[in-house]
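The other protein chains are all here in position, but one chain of the complex has been omitted.
For chain A:
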Amino acid sequence: MISRNIDENRAQTIKVFNSTSDLVLYEFETNSCSRILIAYLDGLVDKSSLDRDLIKPMMENFSSVEYIKNTVYISSVNEIYFIEDIVKPLVNGSVILFIDESNIAYSIDLSHWEKRTLEEPNSEAVVRGPKEGFIEDIATNKVLIRRRIRNSKLVFEDYTLGVETNTRISLVYIMGIVNEEVLEELRSRIDKIDTDAILETGYIEQFIEDEPKSIISTIGNSQKPDVIAGKILEGRIGILCDGTPHVLTVPKLFIEDTQTAEDYYLRPVYATFLRSIRIFSLFMSIVLPGLYVALQTYHQEMIPTLLLISMAGAREGVPLPAVLEALLMTLMLELIKESGIRLPRAVGSAVSIVGALVLGQAAVEAGIVSAPMVIITAVTGIAEFAIPSLTEAIIIYRILIIILGGFMGLYGITCGFVVFMIQIMSLKSFGVSYFYPIAPYEKQGMKDVLIRFPLKQLIYRPKSLAKGNARKKRNEKK
């Protein structure tokens, strides 16, 4: 209960917040001689607005508690009856207003804090298409989506997760397109999340995903509002989380990794070409080093003679067996990639030069690795970035394929590939088959897999996602 005594309320507030230093308590007297106490957390509120729209009118015009909404120039004023209820508005940037002789407190939303400006996300740069990306603030992110889908059917559904962090989560979908069963399933899984902290959407991903042990992820993510808008327009549900620019989408299909937003902005022929390159590079970046190892240790007869001669020349004097050589180079590449991300920019370029020289030239000249292996590693390293959303899975698969190829040759690679394919095909994401529309096959869906058909012909959304709402709406007047 809120006490009628303002000093009592002050003590209670300090007690609830454990005497934290960023809690600001400010007491003043109005012209009508009422004592007012305002409480807020430093840095979460807009101070100029606080002074101009709250304190000034209160001082000058406050008459009685009943008319408080007539007094302040602020749109969001809520009444609070219990002292425990002040916590949530305070941490979200509201100002709590205690009035002497009143057992009702008011929370007034004046939230305002420092935000990053909208920038193009590094990992999802595009040539053609919008350049803005999500930021860490969930309210801004919601606006970015709303601005793209100006429609009353766009729904945000808010949750607060994390016993300690009280992180704000928001589901976003389009009523009438979204599959209600998936939505219901997602709600129940989010309700089941029981954790103390949510710091990033990666936390949510691990709590709600279908197959936590799978190498490949069954939940998509993006930092770009146009991508998310496109996905929810296909019947998916977006999951926004305060404090991160990464927005999740469920359900996820395998083919999403081979599609980019640009596919739909560019001409169909070129988009199809790019897509086939991406699929080819996905295959290559997984299989190439393993294939190379298998061919040169088990199946020399399959290599063209001239290539075999130059390969044999390059391998001459290399101390390691081919499989170890491939593993070493793959790990070295990962090392450079990993340290390249973490190092400060000034040192980073130095490290990449050293890495390139040491790995590329010096290692070959010193006879530690063979030149073709450096080429193979470089090609796979480049190829994997054609599909940035899959890089994590690709590396694991690649290492497994190298080991299989090194110990069992092409037979091992084939077996491994079959096992991986079975595993991937058996995955489900929120009840939707992961490999749709290839398996299970669906004719309309195939129009957006290998070949990107012209938009005029893409009149269906993926049927497994949108179920009954698959047919895209047209302007009925025409």
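The definition used in the following text is that contacts are C-beta pairs under 8 Å (C-beta built on N, C-alpha and C of every residue); 3 or more make two chains touch, one makes a residue touch a chain; residues count from 1.
Simple rule for what comes next: contacts and distances are computed from a predicted model.
Q: Absent chain per UniProt: "Ni/Fe hydrogenase subunit beta", "Monosaccharide ABC transporter ATP-binding protein (CUT2 family)", "Xylose transport system permease protein XylH" or "Ger(X)C family spore germination protein"?
A: So, among "Ni/Fe hydrogenase subunit beta", "Monosaccharide ABC transporter ATP-binding protein (CUT2 family)", "Xylose transport system permease protein XylH" or "Ger(X)C family spore germination protein", the name matching the hidden chain's UniProt entry is "Ger(X)C family spore germination protein".
Q: Who touches the missing chain here, A:300, A:426 or A:457?
A: Only one listed residue reaches the unshown chain, and that is A:300.
Q: Per the definition of touch given earlier, which of A:159, A:207, A:265 or A:411 contacts the omitted chain?
A: The one listed residue touching the chain not shown is A:411.
Q: So which of A:43, A:317, A:431 or A:468 would be touching the chain we can't see?
A: Only one of A:43, A:317, A:431 or A:468 touches the chain omitted from view, namely A:317.
Q: Can you name the residues of chain A that touch the chain not displayed here?
A: 296-301, 305, 308-318, 321-322, 406-412, 415
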